[in-house]
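Here the complex is missing a single protein chain, while all its other protein chains stay put.
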Amino acid sequence: MFQRLPLEPSGSTVGISIDGRRVEARAGDTVAAAMLAAGVVRCRTTPVSGAPRAPYCMMGVCFDCLVTIDGVGSRQGCLVRVREGMRIEMQQGARELGK
Amino acid sequence: MSAVAIRDAYDVAVVGAGPAGLAAATVCAKAGLSTVLLDEQASAGGQIYRAITETPVREKPVLGESYWRGAALVEAFRSSGAEHVAGATVWSLTREREIGVSVGGGAQLTGARRVILCTGALERPFPIPGWTLPGVMTAGAAQILLKSAGLVASGRTVLAGCGPLLWLLAWQYLNAGANIDAILDTTAEENRTRALPHVPRFLLSGYFLEGLKLVRAVKREVRVISGVTALRAIGDTGVRSVAFRRHGDVEETRLADTLLLHQGVAPNVNLALSAGVEHRWDESQLCWAPVLDDEGNSSVEGIAVAGDGAGIAGAQAAEWRGRLAAIAAARALGFSVPAVEEARARRELKRCLRGRAFLDTLYRPAKSFRQPSGDTIVCRCEEVTARQITDTVALGCPGPNQMKAFLRCGMGLCQGRLCGLTVTELIAEGRGVPPQQVGYYRLRPPVKPITVAELAALPKTEAAVKAVVRI
Partner (left out) sequence: MSPARRDFDVAVIGGGLMGSAIAWGLANAGQRVAVLDEGDVAYRASRGNFALIWVHSKGLGMPRYSAWTMRSANAWATFADMLRQQTGIDVCFQRPGGFNLALTQREWEAREILLQRIQSQPGMQRFDFEMPDRGRVKQAIPQIGPEVVGASYSRYDGHCNSLKLLRALHAGMQQLGAMYLSEHRVNRIEYAAREFRLMTAQDEVRAARIVLAAGIDCARLGPMVGLVMPVRPQRGQLIVTERTAPFLHHPVQCVRQTDEGSVMIGDSQEEAGADPAVTSPVISVMADRAVRMFPQLGTLNVVRTWAALRVMTQDGFPIYDESETCPGAFSAACHSGVTLAAAHALILAPHIAAGCLPAEEFQAFSIKRFDVPALAA
């Protein structure tokens, strides 16, 4: 659970969808930050045991924030910035070929 | 992503835009060398100065003076003439200094006469039961969310571990008005005694007053439970509570929505290791560090390492090390740098290193938090447990590479970054030999994953086609 501090007033927002749910994200946020800000607790399940995972390091090294972005699987949510219209989906287990 | 087109060759390529990389690139470019700074993040600053040019945090004092120092560094870099390629993942580096870079989903190769690796540090693995649960993050991750997005944990928040960053984050959280339920301090009691001889030098380091002020401020407002010797994150689909034990006491439990873990940082060595740079086990910092001369030159001709990637010494030392490596690179390429600059850098670096022995000793993470047992996950990617590793040591498995082949630890997308130190230490412990003798994962490109299509688009040769296409 994360909450936003009072920010610079100039900040703008972009519309994204997370598992089909429309969310306003702060422009400049990474996908992982936007998910946490939107109260999304899990971003994937592992291909090994199906255990749920969420962002852990936020700096691009742990690969636990993998999500499917605009149809492309296994993207590091903490390294990709949100864009207007971006579709983010939770990744369930192993990635599917062609996704 | 960056609009800058990467050229085929540079005089100097610097990898990583933290304090060391920014300083190194600035010196090189100002000396007249064609310089490129390749960095994975979208904006300069590294992790310590993360989002320094664009943080949405409105109140400057929240992040503290030590953070805002980074602004001047970026400013100097921007006016230096060095090229900055943001969003650039460096996925390979050869001994011949051919550099594989991926930007915006496209891989390419470039080269440089000198390479300065400023890849910084990673938070040390903190393998406790439940550390893979959603809601458990590193303290560094929480700090990145604060700096880059103005996000703080809400609900019940527990910090656990040891080290300067843990206290700094707590202090920043309090400045931001965020709630911390408790700090579970895992600093080993005996460390306090062992650190005493290093106090005098620490007093002279400049970190002393700053650190003391910060720890006191946090202790005034947050419940700090010290002497914690065991920790567990409990939950099913996410953390619900934290169980902990102090010495021989019974286990206590606290509810938690977020558990932030930290027990120090270790050099991010993957790229240097993959280039064949010799590393040695540093017993005082419990990590691998490159073997370097006093200019930062590694065992591979033309490749230097600066900043925390060269051994943990903090942001200010990183800056000076970056400058020293840059001065050496400039001179090696026939460009002159005034001797006074080098003398100053050496003097300042020495000052910055004064407090290190104290911090290393006081915050040396306890063995029980470095060498887990039982069903605790060691390799997060492949979900390999401590018991599996110790059982496989008993099979005669001598080191991390055979272990990787047998159990798949280190074979996941993180490429051993979150398990490597633990695996080395567990094997060393099991075999009764020093970590140096056990060694580390042998790393090969790509040191960060890139796609099959990106590899497929790289230049090919006739000889390569002949080596692959067979009837």
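Going by the order they are written in, the chains are A and B; count residues from 1 in each one.
FYI, contacts are C-beta pairs under 8 Å (C-beta built on N, C-alpha and C of every residue); 3 or more make two chains touch, one makes a residue touch a chain.
These numbers come from a predicted model, not from an experiment.
**Q** Which of B:Ala5, B:Val340 or B:Val468 sits in contact with the chain that's absent?
**A** Here the residue in touch with the unshown chain is B:Val468.
**Q** For subunit B, which residues lie in contact with the unshown chain of the complex?
**A** 92, 98, 100, 109, 392, 395-402, 405-408, 411-413, 415, 438-439, 442, 444-446, 449-453, 455-461, 463-465, 467-471
**Q** Considering the whole complex, not just the chains shown, which residues of subunit A touch the missing one?
**A** Within subunit A, the residues touching the omitted chain are 47-48, 72-74, 93-99.
Convention: only the chains that are shown with their structure count from here on.
**Q** Averaging only over C-alpha atoms, locate the centres of subunit A and subunit B and give their separation in whole Å.
**A** Taking the mean C-alpha position of each chain, the two centres sit 23 Å apart.
**Q** Under the touch definition given earlier, write down the residues of subunit B that touch subunit A in their complex.
**A** 40-42, 47, 54, 56-59, 62, 122-123, 132-138, 140-142, 144-146, 148-155, 176-177, 237-238, 257-258, 268, 380-383, 412-414, 417-418, 448
**Q** Residues of subunit A touching subunit B in their complex?
**A** Of all residues in subunit A, those touching subunit B are 1-8, 11, 26, 28-30, 33, 36-37, 41-42, 46, 48-49, 51-64, 66, 74, 78-79, 81.
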